[in-house]
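Apart from one protein chain that is not included, each protein chain of the complex appears where it belongs.
Naming follows writing order (A and B), and every chain is counted from residue 1.
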Amino acid sequence: MNNLALIAILLIVMALAYQVGLTRSRTVATDGVRLHSRPGYYGMLVALWCGLPAFALLLLWSLAGTSLVELLVVRQLPPEIATLGERELSTFLRRVSALAADRAVSGTPSETELAAAAHMASLQTLGRMITIAAMAVAAVAGLVLARGRISPQLRARNQVERVITIALALCSGVAILTTVGIVLSMVGEAMNFFRFISPAEFFFGTTWNPRFSTSGDTGQGEFGLLPLLWGTLMVSAIALLVAVPLGLMTAIYMAEYAPAWLRNVAKPVIEVLAGIPTIVYGFFALIVIGPFLSDLGDLVGISIRTTSALTAGLVMGIMIIPFVSSLSDDIITQVPKALRDGALGLGATKSETIRQVVLPAALPGIVGAFLLAASRAIGETMIVVLAAGNNPVLHANPFEAVSTITVTIVNQLTGDMDFASPQSLVAFALGLTLFVITLGLNVIALVVVRRYRQQYE
Amino acid sequence: MNMATSTPVPTGLGESRTSKASDRIKMQARDVKVYYGDNEALHGVDVDIFENEVVAFIGPSGCGKSTFLRCLNRMNDTIPGCRVEGDVTLEGQDIYAPSLDVVLLRAQVGIVFQKPNPFPKTIYENIAYGPRLHGLARRRAELDDIVEGSLRKAGLWDEVKDRLDQPGTGLSGGQQQRLCIARTIAVQPEVILMDEPCSALDPIATAKIEQLIDELSESYTIIMVTHNMQQAARVADRTAFFHMGDLVEVDSTDKIFTNPGDQRTHDYITGRFG
Partner (left out) sequence: MTTDTLTIEERSRQRLATIEASLAGRHARERRFRRMGLGAVVTGMGLVLILFISILMRGVPAFWQATFYLDVHFDPEVIQVDEKPVRESGESASAFRERELAWMSRVGLVNWQQIIDEALKAELGEIEARQTRDLRALITSGERHALRDRFIEDPSLLGETVRLKMLASANVDVWLKGNIDRSLPDRQQQLSAQTREWADELYARGVITNAFSTALFLNTDSRSSLASAGLAGAFMGSLFMMLVVIVLSVPIGVASAIYLEEFAPKNRITDLIEININNLAAVPSIVFGLLGAAIFIGYLGLPLSAPLVGGLVLTLMTLPTIIIATRASLRSIPGSIRQAALGIGASRVQTVFHHVLPLALPGILTGSILGVAQALGETAPLLLIGMNAFVANVPGTPLEQSTALPVQIYLWQGNELRNFFEARTSAAIIVLLGLMLSLNALAIWLRKRFETRW
């Protein structure tokens, strides 16, 4: 019986429990006594009492069952295997659990393995039976208990609502859990990486060459972050140079000059543009912008590579325009009309009003928007994967290929995933760097924008 | 300059005008109608404003007095869907003529708003903004003079002279409003429009502004909207009563408050509605 079926049965039982609660509450209420809550709430209360403990047991078994079984299996193992190293033991256990689940393993399984697998399978079955039995007991006990508690004075609604509120609160904990998960996984794996490569070597190294070096005697590649960081910054800077003026001017035009019909058409269009997948922009960079820039370079006598920092930056800029413009638009329209009227009333022209009064007033908000845009550019992946050329070398020529942090993460972590080699683990160190940079930018941006909002509320 | 005084003044040039006011017509409105979209907010207003007088517009809220005030320096242009018909002249010049430059008009007819709206700049920059905009000061010293003069006229100099480099938004409400008045007079307009300048202020600040208006009327024509009848009685030479988009009557303030010509005016000032 798999978990889905168990949950389905549990739901059916809960529906029955609801009926039991409903009927019981009506019986209690017959002799002219007024119930505290509507009968439905008594039903729900009984259903919750019946279902939740059983569900918790199922969850417990799903989470802890495997480790428990493994622990018991290891105890029964012959000493020569039980004393194996951590890695060998985990390989052994993986093979055993595959055998226990009737899956094929490479090579012929040994006698010990087969014995352990049989032991494991029996333990699993046993554990499962116990869980199901416990669930049944819990469900019935909960039902009986809750049914017995039903009385006109029982505040069923309050209790049900309490459960609902707690459930809602737990859901909002998922967001926290995500952040914790990000931080823990990044930091944990990055620490593993730093066991191979010292942090100083990583953060200040100027060479990126993760392959096993053939000449050196260290047997390790070189993992210098700086070329990647430099490439990231170069591409992002080009993107911002494109996106900020265009996006800001678009926002100004939309907020201050555009007639209402144009605004009504352009706003959703800009919103949709912001949603175009970045892979599409990347492809566009690769087949249109790259060749175009290369031809243009030939025309004026500069050598521009088809995939270069310029190509990637330019297209990334195009991608960020809608983002910058809708953020700035929101901020510009938040500047109170009274300020505009003040300047106009003095005889300022519209552009004077915008440049000398509106923009300075909106500056903190706009700076916040730019920081968000920068963080977006730094974290952007697909455009640079396709159009930046993947050349992790320190150089200052935007017409040459570069590589970025995100590109390298993709390169290092696709293909075989081996969580034991620095070649894979470096992706997490890079991810951590990326996360910290963007987090910093976001936090500053949020604080700036928030302060700006308060100024005009 | 075309002195368009040949047409008879339709309403309200009473004998009780104070000595400050001259007979010269500064602004004139004829059959002014204002539409918001399809909705007619003003149904044809005729009024003359004389040089160096203080005129108060009173009336219940929504009667069109602020709308009309904003017509006089075309601030209504900034409201989408707002349309003005009829003639408004300044010194005989049609201010709605296509050839007229709104920038120039607003340099001549300044405006102070209901809520103080200092720019988020320093006090000095707030005042210097207008003169700089219009190129009225060639040297820094000249600008300093204008700033000091305007602040003195607005009665704010002594309070802020030591902190001219601090943001204008840090002042109290009454000070902010006087800062806005100083900002307006720094451009040396001929007419100052005031749209309920004291409605956001406490009584003490209000008294200061009223005193200021009195002093400014020496050299400026002032048109103010107020829904405070006592205020109109205290500061205005003449008072105009608006009701539901009509200018009901305009006359010397004394006459309006003691012996109005129209029943509606009477009802309003005696508190029947409003």
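Criterion: contacts are C-beta pairs under 8 Å (C-beta built on N, C-alpha and C of every residue); 3 or more make two chains touch, one makes a residue touch a chain.
What you are looking at is a predicted structure, and each value in this text was computed from that prediction instead of being measured.
Of the listed residues A:Ile354, A:Ala388 or A:Val402, the one in contact with the hidden chain in the full complex is A:Ile354. Note on the undisplayed chain: of the listed residues A:Leu35, A:Ala54 or A:Ala427, the one touching it is A:Ala427. In the complete complex, the hidden chain is touched by one of B:Gln188, B:Thr206 or B:Thr239, namely B:Gln188.
Residues of chain B in touch with the missing chain: 101, 103-104, 107-108, 134-136, 145, 149, 188, 190, 219.
If you put the missing chain back, the residues of chain A touching it would be 157-158, 161, 164-165, 167-169, 171-176, 178-179, 181-182, 185-186, 188-189, 245-250, 252-254, 256-258, 266, 268-269, 271-273, 275-284, 286-288, 318, 321-322, 325, 347, 349-352, 354-355, 372, 375-376, 378-382, 385-386, 406, 409-410, 413-414, 417, 419, 427-428, 431, 434-435, 438-439, 442-443, 445-446.
In the analysis below, only the chains that are shown with their structure count from here on.
The part of chain B that touches chain A in the complex is made up of residues 73, 75, 78, 80, 102-107, 110-113, 115, 117-121, 129-130, 133-134, 180, 183-184, 187.
By the touch criterion given at the top, residues 260, 336-349, 352, 356-357, 360-361, 455 of chain A touch chain B in their complex.
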